[in-house]
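Dumping the structure here so I can ask a few things about it.
A selection of the complex's chains, in situ.
For clarity, chains are labelled A and B in written order, and residue numbers in each chain start from 1.
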Amino acid sequence: MRLETNLQFVVEQLHARYVHALDADRLEDWPLFFTENGTYRITTAENEARGLPLPVLYAQGRPMLRDRVASLRHANIYEPQRYRHMVSAVIVERLDEATAKSVSNFLVIRIMENGETLLFASGRYLDRIALAPEPRYEERVAICDSRRFDTLLAIPL
Amino acid sequence: MRLETNLQFVVEQLHARYVHALDADRLEDWPLFFTENGTYRITTAENEARGLPLPVLYAQGRPMLRDRVASLRHANIYEPQRYRHMVSAVIVERLDEATAKSVSNFLVIRIMENGETLLFASGRYLDRIALAPEPRYEERVAICDSRRFDTLLAIPL
């Protein structure tokens, strides 16, 4: 039980540091939350339920993740909106000595420059996490509840 | 302290598994989160403050909980909306060897078929939890902040 509690703590801290990096607009740190060859995918619950493999966004490995950040920086230079991530209901399961999986709920709020605040996205994170040398995502899938989506997402979820 | 930490962990996991079952539309699993004779009640903060006993919804025992699921399945077959539950600020207190109580905040997001996302409900869960053989709700009360309510709730809160 003690081990499970610690594993829960370790994984929740990873999720927490991840969202604080995004909400503070430290996008350049984002690829470092993944393993060297880690994958990131955004999809919708509808596509996931139908078994459609087409993600809204897909990136594998830190170079691709860095490219993604670079294009976001280029595209969004004049849009100073903010984001706020809430993460909840984190369930963690150990897969083996070195790996865990996690499911959690997320809610992302977008705050426009004029101060308007709106629900931007909600959904589930499905993660496979490498625990050593420090916890990092081997795979992070963000499954969005809504099919409505900005074609140009402002930041990663 | 170690014991309290474990109790907190156990109760938060129960809450987490509960909301994932609902959000994944596994309504048939819902009665299993309650003890055989467990009770579920939805009420409003206004009614609660006035001491009005009339709940928005009341069910006692797994057969009644299963009936509730059956009627929801019947009523909502053509409404494919989704829900996303966020749970926060969980406070747990041990009542005796076998029982704990918990208060927590919830926020439920509803995602309509057209993709529109809205705040559906917010409030507090007040729970009495049987800890063995595995953690289950003896009583779960969802106290909603708003008096506005769908007469036909789409899913349990």
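Quick note on the criterion: a contact is a pair of C-beta atoms (placed from the backbone, for glycine too) under 8 Å apart; a residue touches a chain by one contact, two chains touch by 3 or more.
Keep in mind that this is a model prediction, so the values were computed, not measured.
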Oligomeric copy total, full assembly; chains in place: 2: 3
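Everything below uses one rule, namely that only the chains that are shown with their structure count from here on.
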Turn needed to bring subunit A onto subunit B - CA fit, degrees, nearest 5: 120
Between subunit B and subunit A, distance of the C-alpha-averaged centres to the nearest whole Å: 27
Residue ranges of subunit A in contact with subunit B within the complex: 1-2, 4-5, 8, 45, 86, 88-91, 103, 105, 107, 119, 121-124, 145-149
Residues of subunit B touching subunit A in the complex: 2, 5-6, 9, 13, 15-17, 19-20, 23, 82, 84-88, 107, 109, 111, 114-119
